[in-house]
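Each chain you see keeps its place in the complex, though not every chain is here.
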Amino acid sequence: MPSTSLCQDEACPPYSLMDDYSEGAHPQILEALLRTNSTQQVTYGNDEYSICARQLIRNKIGCDEDEADIFFVPSGTSANLISIASCLRPYEAVITLDSGHIACKEAGAIEATGHKLILVPAVDGKMTPTNLQKALQQNQFFPHMAKPRLLYISNASETGTVYTKRELTSLSAICKQSNLLLFMDGARIGTAICSRKNDLTLREIFDMTDIFWIGGTKAGALMGEAIVVKKELANGFVFHLKQHGALLAKGRILGVQFMELFRSDLFFALATHANEMAQKISTSFEKLGYKLAAETETNQVFVVLPQELLRRLQDRFRFYVWEQLDDGNSVIRLVTSWATDELEIDKFNAWVEQWTVATNILSD
Amino acid sequence: MPSTSLCQDEACPPYSLMDDYSEGAHPQILEALLRTNSTQQVTYGNDEYSICARQLIRNKIGCDEDEADIFFVPSGTSANLISIASCLRPYEAVITLDSGHIACKEAGAIEATGHKLILVPAVDGKMTPTNLQKALQQNQFFPHMAKPRLLYISNASETGTVYTKRELTSLSAICKQSNLLLFMDGARIGTAICSRKNDLTLREIFDMTDIFWIGGTKAGALMGEAIVVKKELANGFVFHLKQHGALLAKGRILGVQFMELFRSDLFFALATHANEMAQKISTSFEKLGYKLAAETETNQVFVVLPQELLRRLQDRFRFYVWEQLDDGNSVIRLVTSWATDELEIDKFNAWVEQWTVATNILSD
């Protein structure tokens, strides 16, 4: 049996800033599971907690039952593959960034449902109207080319940037003109909505997209994502869940978690904490003269560090080395979350400052 | 917000005997989730709890790491579709009972991965050597027919019966002769192993099958199944998990649950309870002169009841009416579980006895 406490005495392992899903769930969520545990419930998502969670989410969006159906699934890959497969005909293709999660981190899950991905280069981690239009123009030689039918974007993006209202409005307009569905991967939609750069409401996102999902896994839940589907696309959706193994017998455990996240503003509070921790890191780096590789808009920090600092940091903290630059420096990625301990961030910043000051003195 | 306690005063709803997943998780499992919640863990199933759970399960089977890989997935349908898709080439088919879960309760999940199902009639809910041989003989007109390559069976079966050592040995021998893989759906393998009819060990099941899985969802976990894969079939398996959305970022939550179920004999104790509750019901029915539609070998009771009794029972308990018989009677199905309250079973039996006695007196 492993010890349930990993950090003891000298053997304390490096604190992880690798991702936003290294811990379990927010304590309130576990408490909600405990509190509701013994009731008997209808199965497969028709339990009272799931029904309640759906209504709470609709309330936050500001839409009613006639406008949106909501489905809970256990993982982000499930959310993406089911949403996409549910609304495409076999010859229809998805337009995505080449850095899109479905394009490079889901083991070909979309293609496994039979659909082609059309890859578009990212600008600041995002789809631009220009690049989207270009992709549409280059994919019109029918029927030899698959037919573009859905635009996939992530908000926050895979590199932590967010779509502004102006950007989303523009993409949405092109989609409508071009008969494209607009689908938003919301694995980190909480941090997007809570970003200081954000000017979009959930209602606006709902209006401008056809399907989007609200990530729970990276937002404090044990697991689970809530897919918000425009009513006209929801017919038959539950069959897709079942067919892909995503319709849990005890749907209640997803319902309870989202009920807890959305009955108050817990969901947003946790995302805000994650963003603030990232901001604290990037502010400290900038103050010390380090260059950010990307603006810190949500809970991911990309910063350029010299090898020596990187190496020394790795003894104390865990994180991804994102890219080796030609000048010998490297970009590292630091991810904060609802669970990030502010004391650890303070230690991180203090240590970097201390090292930097000492190094500067030595090199003077 | 729904009340978290459903049963209050007069408004107490009927007690459910509909299935074995109407409640949450066994309290020990929730406690284990709480206890391990705050540690930082490696993600996607490489956490220490999952590693530990795998070893505990191997210990119960009596096999070592060189013989078996174990993968955790969130649902039974995931377990079935991933296991089957992982080891078949596109033109290979699955032989299954027409009552098999994959044949009639998974929304075409196996076919959605591209594979044909060859249906065989059940005898007492089970595959027989004779029917298997017949199916093989009838599916040899190649390449016009898909090639049978895997036999799917469930233990306990969909109607609660169990395979004996003799039966499984015989099926396994045919599979080996015929170049068929043998795959066992173990959604209710706990109740099978703990059945008084059972004479199979987990090691024997492991030896006679190529892949089998151990159900957690119906055995007291929040959700989750453990797929046990013979080493020679395990190569690449984790890609299948990822591709089908079944590789949870927080794999720990599956690891923790199976660690708790298998670190002691909790898994078997819970299955035994479920079986005993079912036995108690069927013994009572038989004593009162009612006919069982199938022998009660695990946690499902199938009993023939007159309409009047059925109707009155439905006011007090929830269960499935399984079949309407020609003589006006009906078969009902009653399912017990790890969570079944013995007091409710006592009430159930007492009420049936009371009604029966009263009815007998009146009709005398």
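Should a chain be cited, it is by its letter among A and B, assigned in written order, with residues numbered from 1 in that chain.
FYI, contacts are C-beta pairs under 8 Å (C-beta built on N, C-alpha and C of every residue); 3 or more make two chains touch, one makes a residue touch a chain.
Owing to the predicted nature of the structure, the values given are computational and were not obtained by experimental measurement.
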Given 2 visible subunits, total identical subunits the whole complex contains: 4
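Just so we're on the same page, only the chains that are shown with their structure count from here on.
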Centroid distance [mean C-alpha coordinates] between chain B and chain A, Å: 34
Of all residues in chain B, those that touch chain A in their complex: 1-2, 4-7, 13, 15-16, 19, 21-25, 27, 30, 33-43, 48-49, 51-52, 73-82, 106-109, 112, 217-218, 222-223, 239, 242-250, 252-253, 259, 263, 339
